[in-house]
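I have a structure I would like to understand better, so I am pasting it below and will then ask my questions one at a time.
Note that one protein chain is taken out, while the other chains of the complex remain in position.
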Amino acid sequence: MIGQSGIAVKHVRRADAASVAALAKCGVATIHEAMGRIGLLDTHIRPIYPGAKACGTAITVFAHPGDNWMLHVAAEMLQPGDVAVLGTSSDNTDGMFGDLLATSFRARGALGLVIDAGCRDTAELRDMGFPVWSRAVHAEGTVKATVGSVNTPIICAGALVHPGDVVVADDDGVVIVPKQRAAQVAAAAAAREVKEAGTRQRLAAGELGLDVYGMREPLAKAGLKYFEDEAAWQREVQK
Amino acid sequence: MIGQSGIAVKHVRRADAASVAALAKCGVATIHEAMGRIGLLDTHIRPIYPGAKACGTAITVFAHPGDNWMLHVAAEMLQPGDVAVLGTSSDNTDGMFGDLLATSFRARGALGLVIDAGCRDTAELRDMGFPVWSRAVHAEGTVKATVGSVNTPIICAGALVHPGDVVVADDDGVVIVPKQRAAQVAAAAAAREVKEAGTRQRLAAGELGLDVYGMREPLAKAGLKYFEDEAAWQREVQK
Amino acid sequence: MIGQSGIAVKHVRRADAASVAALAKCGVATIHEAMGRIGLLDTHIRPIYPGAKACGTAITVFAHPGDNWMLHVAAEMLQPGDVAVLGTSSDNTDGMFGDLLATSFRARGALGLVIDAGCRDTAELRDMGFPVWSRAVHAEGTVKATVGSVNTPIICAGALVHPGDVVVADDDGVVIVPKQRAAQVAAAAAAREVKEAGTRQRLAAGELGLDVYGMREPLAKAGLKYFEDEAAWQREVQK
Amino acid sequence: MIGQSGIAVKHVRRADAASVAALAKCGVATIHEAMGRIGLLDTHIRPIYPGAKACGTAITVFAHPGDNWMLHVAAEMLQPGDVAVLGTSSDNTDGMFGDLLATSFRARGALGLVIDAGCRDTAELRDMGFPVWSRAVHAEGTVKATVGSVNTPIICAGALVHPGDVVVADDDGVVIVPKQRAAQVAAAAAAREVKEAGTRQRLAAGELGLDVYGMREPLAKAGLKYFEDEAAWQREVQK
Amino acid sequence: MIGQSGIAVKHVRRADAASVAALAKCGVATIHEAMGRIGLLDTHIRPIYPGAKACGTAITVFAHPGDNWMLHVAAEMLQPGDVAVLGTSSDNTDGMFGDLLATSFRARGALGLVIDAGCRDTAELRDMGFPVWSRAVHAEGTVKATVGSVNTPIICAGALVHPGDVVVADDDGVVIVPKQRAAQVAAAAAAREVKEAGTRQRLAAGELGLDVYGMREPLAKAGLKYFEDEAAWQREVQK
Partner (left out) sequence: MIGQSGIAVKHVRRADAASVAALAKCGVATIHEAMGRIGLLDTHIRPIYPGAKACGTAITVFAHPGDNWMLHVAAEMLQPGDVAVLGTSSDNTDGMFGDLLATSFRARGALGLVIDAGCRDTAELRDMGFPVWSRAVHAEGTVKATVGSVNTPIICAGALVHPGDVVVADDDGVVIVPKQRAAQVAAAAAAREVKEAGTRQRLAAGELGLDVYGMREPLAKAGLKYFEDEAAWQREVQK
């Protein structure tokens, strides 16, 4: 049940390692396209430093505003290759995560964090190379008073995340690949990259997308009219 | 007509090359001041990486939300030295532009893109050194279903842009110089830079702006009162 | 009186230099915690470049929207080690501060600026290494028509700032330490850093926060239940 | 699959009528509490007129930005007592719904619409008494070019909605009750209302929540200290 | 020139009275559609009370943040049937307009105000029945220190407005009809209303938009597939 508090699930089925490894080679935009244009988190989730990149399996965290207790509970569930993903019961930007938790997460083998709340100690995290995608940078401290859940399905920044799903995050944002679809999406993304490489070459050589993608006829059908210059357009308007 | 769909104007009169070259030497803030404090795009338009800089002539694009078809039409109109500028019929942050279109734009000689929508593949664009100023970074894909226009006047992020106008963009944002005023503004901006260099030297030497700009008398006239310290101020208040 | 216009106080009592030096060694998050989780500015105040850092005594500026006159008045009050802090009478993002004022401020010994308005010439400021924390990057110019105040108490981005208070700013944002508390907070922050260093070592070695902080019992009391896996949880739900 | 396009499911299992009728008697806040504080849509979803109220079973719609085609597909699936709920693939405020669609929806027996996009003809809708909860009021027209889905699970304003779930909406916003839990939540909400009626009487008679809820001891344990007046507090501080 | 300060144009050519009268009978959404889906102001412009409605010819005002001087200059240019429209040089929410200016505007025959800034005395304005569409309700006072312009072209909330253009505003927002197109748009809007009346009747009688607009075939071509129920869809997915 989404948003239920008081649950900590110890063991989760994770997406298979081969698919995760394959997805790690692709960018967020490519994977999102390969899935059928779904799975992105909202644009308010941004990396705390440029060049951040992570691909791993989700440990999900549900927390309440101003309370980071569940991140400590989550630390115990983290395995090498995991990425923690935190959603909240209500909008909040408090700095739930900093360099101490990052030290703990890294010791457990975690590759990063996606948090629909705030992050702090961002200079230290950049120096550590521990990537975080957050809603805000905020030094505001949090309490440990109310329990949420770990490893239940959550909604994080508009996306549904199940424990064990693949989380891919880079400069463009974050995409979630359901574990059941990981192999299929990895294959589709790889195929897309191959195809795009060919297109890229043609475009780099000066060919136009209009021709590469065969758009001229559909554009005309959709009503696009070409004019030699502004004067020609204005003559048409005044007819 | 602003916002009309279905028009693609092939040839546009561009600002003269000498003025564009002169403007390229100045920053956005200086040019905006030299024009009489006008021409800036809204602050939600930000470069996708620090240090981005472009100065060129506008190819204008009018597009609908979630639809990047017109960027392909615009590619054909791009000439070396152009900067594409895209406005939309309604607020949208979808990732209308990525590394494939950038490859095509660069092959045509374009220097950059200003887009009141989203941009993706930002790591690749940074690596390519292809500067984009956008409303958002968003991996969300777009369709090619509804025609807009190319090379008609548009409103982009609160500024009116005609095809061929000069687009200057840097870390501070984006300013549009109407092509008819390009030479005059370039001269005024250059003059301003000379004048500011002198002021900068005086300020660096420790002179105060109060004296450099002769502000002491106008401040007094406008009602500013000096007090030695807080106690003196409080005594005045309690009189 | 907060928000009164027309006052310029020349001399202010500043926090003691030893406390400022001690605080300069700590991060914003640590200091905020050491003060009892107070004193932060709102998250809309961000550094104009990554890695910005400043710690100094506040010269306060109260200004009106679109008018940067008071920054020139403030320049005269600046002493080596000061950080200017500007609040406004109403929300505004105009570029009140640029490289000329930064040149003047630096000549006076100022270490940086915190401004609840816009900043421009950001590439030049980055090159100068003059750090600014602002609400926006905006090239929009300002007038010099209406007086505000210098060195009166202000509210800046949700925080009360008195002249002479300590301003600490880094990648995480900005925290204000009242001058009366500077020594106490500096000591508490240093103690906190020592304690955190120990905790960091234990966490890095793989110990869990759950054990380091003794959270297992409080979590159980607060109602957290552990399940081996999702199936176990679902069996519980269906009971 | 959330966010898949091209699917129109004709028949859905709806929450039982008795539970819907029972929930219709309770407010959104009460139901949210009775469910365990979950199920609310984000606060950007607001009624287009005060006093709007609806409680019915969800017909779900997944649409693309600037495209309202799927609302016409949904009209055919609507039965008396339904409330349509629309989520989008990307943020959009275009006016996807107006008085013509409302006329059609009402003819089908629909009780209202929850739409994470824009609404128009709001004066006419108010006159019709057809309630809509939307992200924006916007006259901007939409196209019919790209298919989404009807009656697949969607995320709308941060909440997961399945076809047939109960949608309760009033001045406070919108809450979704999963159909499987409808009876249980209806009972819990009714019980809560009875209990609150008793509490309301005591509070109206002047009793304090501190006593009604037994908060004095927990507050003291949590560290709250009472002082007779400000002077007493200041004496304590200076000890 | 857009955004030039210091200009006050006394006499403007206004859209013809017959067209204005015809447009006054239509809603903002209808007129926007009849113009080809253009001309709307951004959605941040909202009426200060429900049921507000105005249709008149534009007197344009360009003002600086926190300065309402130009509204007094505009008062002199107002004639019966005019609507004042104010854009600013930079984002601002200060309360530039209140009941005194409304008294003056009404005495001149003005029908309302559209202002991309703040409005105050909103209870009095509601009591007077003087409609205002604004970016914010804000009591913040303004100065009279810097000149802008009256009756020059402006950009207001993303729309280009020339003096004399028709301004139509209601609960849905604001649309600008260029004076040259007023007659044509009025005719198209009236025709649209007639056509919509017929459609409304059919929809009210229970016909579906799918049939009224002939959408079934295009939807199938665009890839929409119907399933009897969720089980049927899931069987398809698992094939």
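Order of writing sets the labels: A, B, C, D and E. Residues in every chain begin at 1.
Keep in mind that, in the parts below, a residue touches a chain if its C-beta (ideal position, glycine included) is under 8 Å from a C-beta of that chain, and two chains touch if they have at least 3 such contacts.
Here the structure is a predicted model, which means the values were calculated and not measured.
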Touched by the hidden chain, which of the shown chains?
A, C, D, E
Touch residues of subunit D, complete complex, unshown partner
27-29, 32-33, 37, 40, 43, 46, 50-51, 170-173, 175, 196, 199-200, 203-210, 213, 215, 218-219, 222-230, 232-233, 237
Name, in rising order, the residues on subunit A that touch the hidden chain in the full complex.
64-67, 89-94, 138, 140, 143, 145-146
Subunit E positions in touch with the non-displayed chain are 1, 5-13, 49, 69, 72-73, 75-76, 93, 95, 98-101, 103-104, 106-108, 118, 120-124, 126, 136-141, 144-147, 151-152, 163
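Everything below uses one rule, namely that only the chains that are shown with their structure count from here on.
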Any chance you could check whether B-D or A-B wins on number of contacting C-beta pairs?
A-B
Using Cα averages as centroids, what's the distance between subunit C and subunit D in whole Å?
38
Whole-Å distance, subunit A centre to subunit C centre, using C-alpha means?
29
Where in subunit E do residues touch at least two different other chains?
37, 43, 89, 91
Kindly provide every pair of chains that touch.
A-B, A-C, A-D, B-C, B-D, B-E, C-E, D-E
